[in-house]
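Here's the structure, in structure tokens; my notes come after.
Heads up, one of the protein chains got dropped from this complex, but the rest are sitting where they should.
Let's turn to subunit A:
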């Protein structure tokens, strides 16, 4: 009889020791109960800005690259001009003067710089 009582008391104590905290946790407000997960996400959210900053840097780097591309484009444009690209007119003596009605027989212009 004593053994039965002892088992009963022990099992009740064990149930109370394990069950009460578990029951308390289940009854706790949602925010409190989620705290560990929130903390986890907050840690994650703290990490994200670092990633974003890193991304921005990367983007800035790419922007810098774009700027360099623009510069290169400008240089190319200059080169094109230097090469006498399509946008520059044909120099004298390489083609006939334009047919604008100002010129007579099409004799090429004679030029001298003193």
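The rule is short, and it goes like this: a residue touches a chain if its C-beta (ideal position, glycine included) is under 8 Å from a C-beta of that chain, and two chains touch if they have at least 3 such contacts; residues count from 1.
Following the convention adopted for this analysis, contacts and distances are computed from a predicted model.
Not every chain of the complex appears here, and the one that does not is recorded in UniProt as "Tat pathway signal protein", selected from "Tat pathway signal protein", "Nitrite reductase large subunit", "Fe-S-cluster-containing dehydrogenase component" or "Electron transfer flavoprotein subunit alpha". In the full complex, subunit A touches the hidden chain at residues 77, 81, 84, 87-98, 100-114.
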